[in-house]
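Of the protein chains in this complex, one is absent; all others appear in place.
The block that comes next holds chain A.
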Amino acid sequence: MDEIGVSFGVQTFIDEIVEGLAINADVGGKSVNVTGRLSEHDIDDCIAKLVDPQTKKELTINTSLIEPFGARLGSLFQMIGELETSGSGDFRTSGSGDFRTKVGNCVVLKARVVRCVDGMDLALYRKALQLQREFLSKKDG
């Protein structure tokens, strides 16, 4: 993978990243591929927010590598990039209450590839991905 210079983005749901943070899993530096609806976008600060339409969990995106990308609020986007945990690690570990508000501050996806996937069947996506994971884990195991 190193020779090609990019590593593959593991297809992940936003709620899984949020849950991973909640149990203090180390997600920093992982390459992921997330799909969600664009709910906020600030072109000056290169910050955007993707919301999973099914679970309503949000993820903050650093869009500095992909601007401009035809960001239309409410459209479905698929982004590949690396997760970065910002320097508030102790804040995360000390937190015991509502994670959802804090998580938004803790982990940022630095997106390097973006694609508009309007019209994608999200229920089918979830099913297909679960099928694929099940199959791959059985195959390797």
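By definition in this document, a residue touches a chain if its C-beta (ideal position, glycine included) is under 8 Å from a C-beta of that chain, and two chains touch if they have at least 3 such contacts; residues count from 1.
Here, contacts and distances are computed from a predicted model.
In the listed set "DNA-directed RNA polymerase III subunit RPC3", "Rab family GTPase", "Leucine carboxyl methyltransferase 1" or "CST complex subunit STN1", the entry agreeing with the UniProt name of the missing subunit chain is "CST complex subunit STN1". Checked against the full complex, the one of A:Ala25, A:Ile43 or A:Leu131 touching the unshown chain is A:Leu131.
Listed residues A:Gln11, A:Ser39 or A:Thr55: the one in touch with the omitted chain is A:Gln11. Listed here are the chain A residues that touch the chain not shown: 1, 3-11, 33, 78, 80, 112-115, 117, 119-121, 124-125, 127-129, 131-132, 134-136, 139.
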